[in-house]
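We show some of the complex, not the whole, and keep each chain where it was.
In this document, chain identifiers A and B correspond to the written order of the chains, with residue numbering beginning at 1 in each.
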Amino acid sequence: MPETSAIYPGSFDPITNGHVDIINRGLNVFERVIVAVLENPKKRPLFTTKERVRMIQDIFASKKEVEVRAFDGLLVDFARAQGTRVVIRGLRAISDFEYEFQMALMNRSLAPDIETFFMMPSVNYSFLSSNLVREVAGLGGSVEGLVPSSVARKLRNKVRGPHKVQIP
Amino acid sequence: MPETSAIYPGSFDPITNGHVDIINRGLNVFERVIVAVLENPKKRPLFTTKERVRMIQDIFASKKEVEVRAFDGLLVDFARAQGTRVVIRGLRAISDFEYEFQMALMNRSLAPDIETFFMMPSVNYSFLSSNLVREVAGLGGSVEGLVPSSVARKLRNKVRGPHKVQIP
């Protein structure tokens, strides 16, 4: 029986317009997209898990086909618990490609029944990453057009403080 | 409404075990996979379009969810004619990645409603290509394990003759 739902995992710290684009493209193919927010305490995210989940829920408030969940542990365990066997990931560049392939192969080794599908975001977002967005915001640059405006607002509040970062 | 069918286009000259793997993975997610065999007369394929279609049909004879069709012209036009908006492609390596992204972006530019999904074949087939299979067979090497055995047989018959090729 074919799959009707897909998991889209990530840190989403914060969600960018590139992520939003992939979720919308996923909805063209799957009935339900489960956005799985990795808790990832070791990476010391800028936004708490709760904040990250809430921001995504707000953006997709009108789309019931999008579910947002925090997760912790192995992705393949989470996928099984959700009863879905499809993982979607966006690919922007070669460096993504290698990392994503490594993760997908490891996941396949851990759980051969779970399949990873790779999607291409719009070229307009090909350079976007949460990391870069945080840096630009931290330096006082405008992130309008890079993240949903609700996220831009929260980011501005967050980085006002000791968070000075820089891009070369 | 989510998609239930996907198109898997290619030259399949001949179909390899890597292609078979991708088709089977596609069937885990989609109800129907349409294998679209590109006629491609300019590339002077080793097997005729008819032979290539027939070989794939034989391999999937027991799976009604796999349809095999020859096509000619733009892929996006063919996809629309088939009533499907999903294209699947296998990605083995970086060189694939760049070529496939270029094609997918061009297709997106021609038909924004059609989405390309990339899948990873089994690592066991990561080095396989129809081209390399033809070369090995042409030099008298064994292609068992690289292509379905029905294809291996046809390939042996085909390359007996003036077809001497070599790999460095």
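The rule is simple: a residue touches a chain if its C-beta (ideal position, glycine included) is under 8 Å from a C-beta of that chain, and two chains touch if they have at least 3 such contacts.
Note that the coordinates shown come from a computational prediction; the quantities given were computed from them, not determined experimentally.
Every protein chain here is a copy of the same sequence, 2 of them drawn, and the whole complex in this file adds up to 6 copies.
What we mean here is this: only the chains that are shown with their structure count from here on.
The geometric centre of subunit A is 31 Å away from that of subunit B, both derived from CA atoms. The part of subunit B that touches subunit A in the complex is made up of residues 2-4, 25, 27-31, 85-86, 91, 94, 97-98, 101, 104-105, 108, 113, 115-120, 123.
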